[in-house]
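Take a look at chain A:
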Amino acid sequence: MSANSRNSARVVLESSDISRALTRIAHEILENNKGSKDLVLLGIPSRGVPLAKRIAQKISEFEKVVIPVGSLDITMYRDDLRLRPPRALAPTEIPEGGIDHKVVILVDDVLFSGRTIRAALDALNVIGRPSMVQVAVLIDRGHRELPIKADYVGKNIPTSLIETVQVTLADFDDASENVTLFGGEG
Partner candidate 1 sequence: MKILLKNGSIKGEKVLDILIENDKIIKIGAPNTIKDTEAEIVDLTGLIVLPGLVDLHTHLREPGREDAETISTGSAAAAKGGYTAVHAMANTLPVADTAGVVEQVWNLGKSVGLVDVYPVGAVTIGLLGENLAELSAMADSKARVRIFSDDGNCVSDPVLMRRALEYVKAFNGVIAQHAQEPRLTQNAQMNESTLSGQLGLTGWPAVAEEAIVARDVLLTEHVQSKLHVCHASTAGTVEILRWAKDKKVNVTAEVTPHHLFLSQIHCESYDAKFKVNPPLRRVEDVTELRNALAQGIIDVVATDHAPHPREDKEGEWNSAAFGMTGLETALAVVATAMIDTKLMTWSDVARVMSEKPAEIGQLTEHGRPIAENEIANLCIIDPNTSWKVDAKDTHSLSTNNPFDGMTLKSKVVHTIFRGKFSMKSGQVQK
Partner candidate 2 sequence: MKKHLVSANDLTKDDAVLVLDTAKELAAISDGLVKKLPTLRGRTVVNLFFEDSTRTRISFEAASKRLSADVINFSAKGSSVSKGESLKDTAQTLQSMGADAVVIRHGSSGAPHLLATRNWINAVVINAGDGTHEHPTQALLDAYTIRKHLRNNTGDLSGLRVAIVGDILHSRVARSNAILLKTLGATPIMVAPPTLLPVGIKDWSGEYSYNLDEVLPEVDAVMMLRVQQERMNDAYFPTAREYARNFGLNIRRQKTMQKHALVLHPGPMNRGMEITAEVADSANSVVIEQVANGVSVRMAVLYLLLGGTNNETGDKN
């Protein structure tokens, strides 16, 4: 990314917006599933994992129950491996109780082409058989390449293909929290 495109950075969500969005998603999850029964949240590394934990935390506060949270690394299931340098694997941690007959909510920071979710569905497939899988993302930036949609969206941000969206989380990145849009005509 050139210095020039850095110049056209634009903050689209502040920390407080992120927090509100996650609260809303937590409410919607409970509403949609008529409570917290059988919910399992799986974050997709790297930033999907802290996001999943924060959503689970909020649900726990509302419902006074512990929501199982885990992580699901999808690297080995990606279909674009040959296009990128090999990346280090992140842990896959399935909460005790597994995912069979559970409602699995996959959590990621940005929904873009849909290929990450596709890979996550494949990865889930070999771990167990949930009764239902739903998708929660902080940002939906459009440009889907697969028939995949999010069930819960923090914010829809229309983008052009040359722009990039960067999510920074205080507890994960050790930096001030926001969502920034880089590049394009901005």
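By definition in this document, a residue touches a chain if its C-beta (ideal position, glycine included) is under 8 Å from a C-beta of that chain, and two chains touch if they have at least 3 such contacts; residues count from 1.
These made the cut because all candidates are chains of the complex that A comes from, given by their letters.
Here the structure is a predicted model, which is why all the values come from computation and not from measurement.
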Of 1 or 2, the one touching chain A somewhere in this complex: 2
Candidate 2 contact footprint on chain A (complex, rising order): 73, 76-78, 80-92, 94, 110, 112, 122, 126-128, 141, 164-166
